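The complex appears here without one of its protein chains, the remainder shown in place.
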Amino acid sequence: MLTVLFDGIAYGMLLFVLSAGLAVTLGVMNFVNLAHGAFAMAGGYVAVILVNRHGVPFFAALPIAFVSAAILGSVLERTLYVRVYRKSHLDQVLFTIGLVFMAVAAVDYTLGSAQVFVELPAVLKGQFDVLGAGIGKYRLAIVVLCGLITMALQFGLARTRFGSRLRASVDDPTVARGLGINVGGVFAITFAVGSGLAGLGGALGAEIIGLDPVFPLKYMIYFLIVVTVGGTSSMTAPFLAALILGIADVAGKYYVPTFGAFAIYTITIAILIWRPQGLFARAAAR
Amino acid sequence: MPYALETIGLERHFEGIVAANNVSLAVKRGSRRALIGPNGAGKTTIINLISGMLRPSAGTVVLDGRDITKEPPDERVRLGLVRTFQINQLFAGLTPLETIGLAVSERLGAGADWWRLVGRKPRVVDEIVDVLERFGLTDVMYERTSDLAYGKQRLLEIALAIACRPRVLLLDEPAAGVPETERRELLDMIANLPEDVTVLLIEHDMDLVFSFADSITVLVNGTVFVEGSPDEVARDPRVKAVYLGEALDA
Partner (left out) sequence: MTTRQPGEHKQEIADHLASRADWRPFEIAFWLAVLATIFLLPDRHLLLSQVAILGLFALSLDLILGFAGIISLGHAAFFGFGAYLAGLMAKHGIVTEPVLALLLAGVASALLGWATSFLVLRGSDLTRIMVTLGFALVLRELANRMVWLTGGADGMQGIDVGPVLGWFEFDIAGHVAYVYSLAVTLVLFLIARRLIYSPFGLSLRSLKDNPRRASAIGIPTRRRLVAIYALAAGYAGVAGALLTQTTQFASLAGLDFERSADVLLALIIGGTGYLYGGLIGAVIFKVMQDWLADLTPQYWGFWIGLVLVLIVLVGRDRMADTASHVGASVVELARRAVDSAVGRDRPAEGG
């Protein structure tokens, strides 16, 4: 059971890193970016290609995945996304779904439709035996890494000037602009970082949740769940939401194999019925 | 039942701010009550609470002796409590004819009719025309609401409330934003409201307040400050102080 719990935590933290960017995008610009998974996929494939085909060390491939996804995010944001910010949610949904379709087909065309795996370095293979439970080394690495990233994000948000500008922009973009904060610039940077994080998550997750061209479509609902349940007004809420969902999903699939996959959906729907604005969001609606 | 509308200990808190603090109003049937106070006093909050758009943190709202605190806004309208909005809340894509038609159909119970076409019930059309004529909107009734002049929109805003045949009418700053030239029309409309309709009016325009109201409640910081006839309130030095001298007190 400890293993299941641990696996759930690892999965949850991975989900969080993957979804963090989406939470901020939604919070700052009220923009529904269903194509978020495409950036994760980009980072994942970059890492896979570098490690498998060019022998780049895994630990070096991770930051490269982050940077490539961040650059891709930046470019797309400045060229395409900016034109869609002021449009209705429906238009945003249509636009980003269109992007996802294009991304999925493009990857399928160039890299094939088979699922790909990363060749892990030896140090990350295998398990530790802790209290009679098997703790996968790779999952442990994920927990550690994602934990560090989360702490860095929290620090950045709470302690840096950029962080306070970002929090102000999320709270009330109009007032933030009035205070002289360049909300558009804040957003551009945040979008890039968020996409980068997604890419990093995609690279990390390739081994655990698999990577194939339909990844953005498969996992879209998971990111949305984390963001909707956790709300967008803080970092801790989506983190907790991701953890809960990760554990629920892994535990559900393990203990109740036939219907375990439903655990995550049922919990989500139940939470959203109870509190449509998310589990932890403040009662004051925008 | 002497009171058409009552609030008892109405309270509303927002994250540490008390927008409404133990507000108890009692408005007699047929009376014209003005609710005045400096900006931010909580007047619109009270209207929102009474009309059901906001849930009170505490207290009750009573309409003709019936507790409506738990009723949703649309039910309150069916019970005869209707409000207007300070900033026009109209249906941009509909024409005044359609807008008024909507309210009248709804009231006459034809709102859920999905088979008969709009316009085929003579009673409905009669009433629509009646309202449009009374508010002088017949010359623009076929135009899109978003194309209308502000003054006409404002008239439509109030006409829409009247089309619901309210027993209690809540007017939230009806003259707000209306240019001087179109004010007269509007003010006449308000003065000519049927006598059996009870009116609670929020206004900043003191001319309108003192010419229209038969009783006044002054709200300050979410609390009832002074209540009385227009003369009493006009002469009360505390009221003057509140409007002019808050800076001095602070």
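Observations on the structure shown:
Read from first to last, the chains carry the letters A and B; within each, the first residue is number 1.
We take it that contacts are C-beta pairs under 8 Å (C-beta built on N, C-alpha and C of every residue); 3 or more make two chains touch, one makes a residue touch a chain.
Being a predicted model, the structure only gives us computed values, none of them experimental.
The residue from A:L18, A:V104, A:I142 or A:V186 that touches the chain not shown here is A:V104.
By the touch rule set out above, chain A reaches the unshown chain at residues 26, 32, 80, 83-84, 87, 89-91, 93-95, 97-106, 108-109, 217, 220-221, 224-225, 227-228, 258-259, 261-262, 265-266, 268-269, 272-273, 276-277. In the full complex, chain B contacts the hidden chain through residues 51, 53, 72-75, 77-78, 82-83, 85, 89-94, 97-99, 101-103, 105-107, 110-120, 122, 125-126, 128-129, 138-139, 141-142, 160-161, 163-164.
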